[in-house]
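Below you will find the structure I want to go over with you.
Missing here: one protein chain of the complex. Every other protein chain is in place.
Lettered A and B in written order, each chain numbered from 1.
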Amino acid sequence: MTTPEQPIVKERAPARASDSDTNTLPSTSKLNAKNINFFYGSFQALHDISMDIQSNKITSFIGPSGCGKSTFLRTMNRMNEALRNTRVEGDLLLDGENLLGMDVTYVRRRVGMVFQKSNPFPKSIFDNVAYGLRVNGITKKSIVEESVEKSLTRAALWTEVKDKLHKPASALSGGQQQRLCIARALAVEPEVLLLDEPCSALDPIATLKIEELLFQIKDMTTIVIVTHNMQQAARLADYTGFFLLGKLIEFDDTRKIFQNPNKKETEDYVTGRFG
Amino acid sequence: MTMEISLRRRVVNVLMLSLSGLCTVLAVSVLFFILGYLLVHGVRSLSFAFFTHLPKPSGETGGGMANAIVGSGKVLLLAVLIGVPLGFLAGVFLAEYSNKAFASLIRYTVDLLNGVPSIVIGIVGYALVVLPMKHFSALAGGVALGIMMIPIAVRTTEEFLRSVPNSLREGAMALGATKAKTIFTVVVPAAISGLISGMMLNLARVAGETAPLLFTALGNMFWSKGWLQPIATLPVMIYNYALAPQEDLHQQAWAAGFVLLTLVLVINITARLIIARGPSSSRR
Partner (left out) sequence: MASSSYITDILRRPPERTFLGRLKAGDEISYLTTLACAASILLIVGLIVAELWTKSQPTVQTFGWKFLSTSTWNPNSDQYGALPFIYGTCVTSAVALIISIPLGVGAAIFLAEMAPPRLSNMLTFLIELLAAVPSVIYGLLGIFILVPLIREYLVPALRNTFGYLPIFEGPFYGVSMLSAGLVLAVMVVPFIVSVSREVLLAVPTDQREAALALGATKWETTWDIVLPNASTGILGSVFLALARALGETMAVTMVIGNTPKIAASLFAPGYSIAAVIANEFAEANGKLYISSLIFLGLVLFGLTIVINAVARILILMTTRKAA
């Protein structure tokens, strides 16, 4: 890939431990946040968040509701920009390039997102998955068809829907709809996939299916998942960050966070002693 | 005093409640009277020639209103072409782009326009099109009715686009769709059944308008060539024939009234049933 000409390109800075404070981990970093502050109007929702998201790993964010984990997730594909009266400060690097200075649609093609409530478009299953390609100018039938099949297969949905691709997506069950949304996000082959509590509305079996598929696709994309379910974080994630009141309290190896956290607040939360 | 409700209070209760029921019966029965009279008088006067022939002078049989039917179609087509795109796009702006202050300014202006009496819209059509072109014309009628369609088009669009859940917009934008593509490939299609029925209601409303056409489209006893000639329309024909002294023209007016009312009510009811049934797609 060629380096795009950007007015505010930061120098490529492979993440090193010295780059930022204690939350940095030594490995290949895909996304690199430095001192991110975020404001809804005058309310500061995020305070000085810095972290490295590792390539082809699953990173999870946990914390009580309103702690800023979703807000931080949504800054990583600049989804918050759609909201009025918001402001972000700090640096966010994607492969060392300044993500906040890029064209926003370009960012979102590279950093995909799956939402808490499945949101299939009122179109057919096929058109849902093909949407991201078509809207970005890829309309050649054979390519679209191939990609739709591949994406649905990766999202573990192909066998269930291959005979009703042109039926409306709304006919699918809740869990299937969420996997369809994952397939839809995968079709544009994002480098990072952000998931905002994707299983919160699903039953355990549907949840398990999604967790399994996330393991499957880990080798092709970097995954960041926000969850309110600590067991899910423990099962899925390689790294886990704990958020509290808009601050990143601790970010480390998942096992470390759950078994031997450094901070008192983290320990209180993961052991269920939290307020 | 006991807890028992006195006889007087009970009588008043029953009496007044019955009266309110009577009011409802009266209001609803007016509709059936209207439908009944038009059906009786209209069907009696209706003939095949009504749809295929030009008007004939009073006393000659076999006259029709073919030119007025086509004329109404032409004027309404122009109105739709002018009013719907403009109102729709303005509604898109209000629902998707506008800041609060500008939106309320536009909304207020739209309400204002909606309240303008139709006869005044006629004057405006005259001043804006007839005077400069020195000609009564189908175009002038279309402009007048088109202006009348704008307010409902704006409000319908804004309302139905706002009812599309934000999660769909986010879903599209998260796939790299630009705002424009999000609006026109996801939001608008999600609201399409509401939008179409809203526009149908809008059309039904102006299809029966007479006042704005009196001095724009004017009228014509013959076929109107092109778009820049005076043109006959059903409502204006009804008006002229109803006020004419001849009995046979009154019959024609009834027939035209029946056709016009059927057209307007069919469009209106269809649209409202679509809205009431709600979109069949996955709007949540």
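The rule we apply is simple: a contact is a pair of C-beta atoms (placed from the backbone, for glycine too) under 8 Å apart; a residue touches a chain by one contact, two chains touch by 3 or more.
Owing to the predicted nature of the structure, the values given are computational and were not obtained by experimental measurement.
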Among A:147, A:207 or A:232, the residue in touch with the chain that has been omitted: A:147
Residue touching the undisplayed chain, where the options are B:183, B:199 or B:232: B:183
Those residues of chain B which, in the complete complex, touch the missing chain: 3, 5, 9-10, 12-13, 16-17, 19-24, 26-28, 30-31, 33-34, 37-38, 41, 85-87, 89-90, 92-94, 96-98, 102, 105-106, 109-113, 115-120, 122-124, 126-128, 147, 150, 154, 176, 178-181, 183-184, 204-205, 207-211, 214-215, 218, 235, 238-239, 242-243, 250, 253-254, 257, 260-261, 264-265, 268-269, 272
On chain A, residues whose C-beta touches the chain left out of the figure: 1, 4-5, 102-103, 105-106, 109-110, 133, 136-138, 142-143, 146-147, 150, 188-189
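Please note the rule applied: only the chains that are shown with their structure count from here on.
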Whole-Å gap between the CA centroids of chain A and chain B: 49
List of chain B residues in touch with chain A within their complex: 165, 167-178, 181, 185-186, 189-190, 279, 281-284
Interface residues, chain A side, partner chain B - complex: 77, 79, 82, 105-106, 108-109, 112-113, 115, 117, 119-123, 131-132, 135-136, 168-170, 181, 184-185, 188
